[in-house]
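Shown here: the complex without one of its protein chains, the others still in place.
Just so it is clear, A and B label the chains in written order, and each chain counts residues from 1 on its own.
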Amino acid sequence: MQRLLFALLTVWLALTASFFLLRLIPGDALSAQLDLGGASRAEIAQARADMGLDDPPIAQYIRYMSGVVRGDFGYSLIRLFPVSDLIAQRFAPTALLALFAMSLAVIWGVGTGILATLNGFWGIMGRGMMTLSLATPLYWTGTLAIIAFSAYLPYSGVDEWQAWILPILVLAFHSMGGIARVAFANIQAVKSLSFVIVARSKGLHPRTIMRRHILRVALLPVLPIISTQFGFLLGGAVITETLFVRVGIGRLLLDSVIAQDYPVVQGIVALSAMIVAFLSLITDYCAYLADPRLRWMDNNTP
Amino acid sequence: MDKRNSLFITLFVAFLLSACAPPAPTTALRSIVYGLTLEPSGFDPHINQSSELGIVLRQVYDTLVYRHPQTNEIVAGLAESWAISDDQKTYTFFLKQGVTFHDGEPFNAQAVGANLDRITAPDTQSQRAVFSLGPYLQYVIVDEFTIQIILAEPYAPLLDSFAQVYLGIASPKALAEYSLGRYQFHQVGTGPFKFIEYTTGDKLVIRRSDNYTWGPEFYGALPENAVDEVVFRFFADPPTRLTALESKTAHIMGEIPPASARAITANSNIQLFPVAVPGMPMQFMFNTQKYPTDNVVVRRALIQATNRSLIADVVYQGFSPVAWSALSANTLYYNPQLVGTYPYDQDVARAALESVGFTDADKNGYFDAGEGDLEITLLFAPWNFMPETAQLIQESWRSVGIKVILEQVAGFTALREGVATGEYNLVAFDNASFDPQILSRFFMSNGSNNYSLIQNVELDVALLAGTTESSPELRYARYAQIQQFIIDNALILPIRDYVNVNAAVVEIGGLIYDPYGWFPLLYGVTLN
Partner (left out) sequence: MTRKIALIWLVCLCGIAIFGAMLAPYDPMTNHENAVAQAPSLTHFLGTDGLGRDVFSRLLAGAGRTLGISAFSTLLAIGIGGTMGIIAPLLGKFGDSSLVLVMNTLLAFPPLLMALILLTLLGRSDMALIVAVGISQVGMTAQVIRGVTRSILGEDYILGARACGARWWHIAWVHIRRGIAPTLGAQLGVVFCYCLFNSAGLNFLGVGVGIGVPEWGAMLAEGRSIFRTAPHVAIFTGLLLMSVVIAVNRIIDD
């Protein structure tokens, strides 16, 4: 219950912070749009006043929040649409892409992390793949994938299922490096801990030790990485969407930030905060299930 | 573990193979993908203002008049003919008969009236169309196929406005049926293509209309193999645009980066269509109120210190010519006498700066100004290869002895605010328009985009006369004089005429662009 309250607080804090911070940046999308079309200064001033953009920020904030409480996130300044519609239209492609890519990245990342701890050829391969993922920015992986595979695989849009393959692979490859890196370091460290040595001295098969004892503990730090990366994938999907000509939240965010279409940006921050708070709850719960020692913690706070 | 691994690999390979398999043969529909660049905020021609929307909607709507793609003259569209009253305040349009909208509604004077009502209604918050009507007062329906437009004062560019898609005529029934925000998803016009769907952020689809017989004369007969369907998608990333064409992910695309375009000149599978866009060339406007660009000698010296042909070669790969005037070479009433003004000569520039008292006492390679060095601030947004251009300018002015500060902002909103602070010496801008009246916004004392902060009564009078005078000869004289004034006073540093480098796969035929530069006419486009 307390956690749920804090989750709600996260959304409120993020919204409030974004609301006031955005208003510290001069300019707004509406004036710019009218100016480009050829409106006079008086006409622009009139339009701003009509939209309530000249009211004191506090008054705007109260008006905005009272709408938000009722589930109304306002209208885009230039798109003639309720913010909630704009986001809803684009949410599914981004969320599905993130979900698929993240699932693949977890398997790929943990697998690479384990591989990297081995000696010999496979170890080198694992560490090589890990480094490659960390050392290549997303826009380059994507560009190379398009150059290499666009002749064989359709990659634009979201209508055909084939067009999802490249973006998923590229995004998964990008997220895999961080997961592998943390998994690798922790497996190395856990290997020398007391309970592993006990298990080994009991004569258990190395693979059993890896699966039952090492991974359970070593992968705990990976959990928050997964949840924070997932949040990043939702908000930062802009590069994938731009390269692969896809519809999604990331592009909407970038366009709205550049144009300074405040209500849309705030709406996306609210969505992002909800997802982050939700994932944080889930992560804590998963860690709780995976590591019995945490249960002790919550009953014995210092 | 190993067995399971190999199973995974087998499955994965099978998955990839099935994905790579050639797609099932499509239906007889000749469908092509047209690559747009950025998604504009909306696709309603009467409400939104972007050039991008016109690329799609030029095919969906007819306009009362057209500009002929070869002669650039105004020719008949939905209006068979028109008459202008002696006082230049009343335009009478005689409309074509037998035209129907895609939803079966008849086209007539009432339909035109309904469109004008929508455009001028305050609730519409039109971002462009309403301003293009100038001093519009009202319309009068004379009979079913005759409509008069009444102006408060003469407005020479009116016919030019009626040739643009922003004043495209939509079905009154559809306009009434959908709300202002919703109409863009259900557009109905009279053009060669029907509007099928618009999924925001994703795509627009238009399909050929079967009974289109009322097109402008230059459209001609429908060729064999004409495309039936065009899907528009947003290819926002410039470096991968060419790859999209090569893989036939798209068939036609605009705004190919010059560096990519240069790389494929030898490639026979892609054809290039560089189209010059009329209007104000890509240029920097001098802030005439801020030190040191408040001095006309300094401004002239700066133009001479700029190696514009190097910029045209390096950044634009020779696809765009150097600009010399406030108007591009293919704009109405362009003044060709300005070609070659202020030729590149760093020694002359340096001497000019020294002549107004600048010295380099501390011998650090820069002229001195007050306590420090002579500094010039360039304000620009990251479009049209401005960052590259600005870097070349910075370098060439450095060798003259001027320190250049590059101030890049995210987009037009931020650019506007940067201008509002007045803390810039030069600001980068360009604007598309066939009629030179666009200059009024930028060089009138009270112009909304008076970035050079010029206050000159003589110029104001000339600009005002340019929009109100009727005879082309008089207008030409006015605008030639205006351009001369702008260059004589070095209000701008023209860089290059805007050229949109379009490209298409070799199977595409019959692709032409209208005189406004941005808009293709897809009526006769074929796919072989």
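As a convention for this text, a contact is a pair of C-beta atoms (placed from the backbone, for glycine too) under 8 Å apart; a residue touches a chain by one contact, two chains touch by 3 or more.
Please read these numbers as outputs of a predicted model, since none were measured by experiment.
From the options B:A156, B:V188 or B:L242, the residue with contact to the chain not on display is B:L242.
Checked against the hidden chain, the listed residues B:S51, B:Q346 or B:Q391 yield one contact partner: B:Q391. When the missing chain is restored to the complex, the residue among B:S171, B:S260 or B:N500 that touches it is B:S260.
In the full complex, chain A touches the omitted chain through residues 2-3, 6, 9-11, 13-14, 17-18, 21-22, 24-25, 131-132, 134-137, 139-140, 143, 177-178, 181-182, 184-186, 188-189, 217, 220-221, 223-225, 227-229, 231-232, 235-236, 238, 253-254, 257-258, 265, 268-269, 272-273, 276-277, 280, 283, 287, 291-294, 296-298, 301-302. Within chain B, the residues in touch with the undisplayed chain are 238-239, 242, 257, 259-260, 262-263, 307, 310, 313-315, 381-382, 387-388, 390-392, 394-395, 398, 406-411, 414.
Convention: only the chains that are shown with their structure count from here on.
For the pair chain A and chain B, the distance between mean C-alpha positions equals 36 Å. Listing the residues of chain A that touch chain B in their complex gives 26-29, 31-41, 44, 47, 76, 78-81, 86, 89-90, 143, 146-147, 150-158, 162, 165, 207, 242-243, 245-248, 251-252, 255, 257-261.
Against chain A, the residues of chain B that register as touching in their complex are 1, 16, 19-20, 23, 33, 38-39, 41-42, 44, 47, 49, 125-128, 131-132, 180-181, 199-203, 233-237, 239-240, 243-244, 246-247, 249-250, 410-414, 416-417, 420, 441, 446, 448-449.
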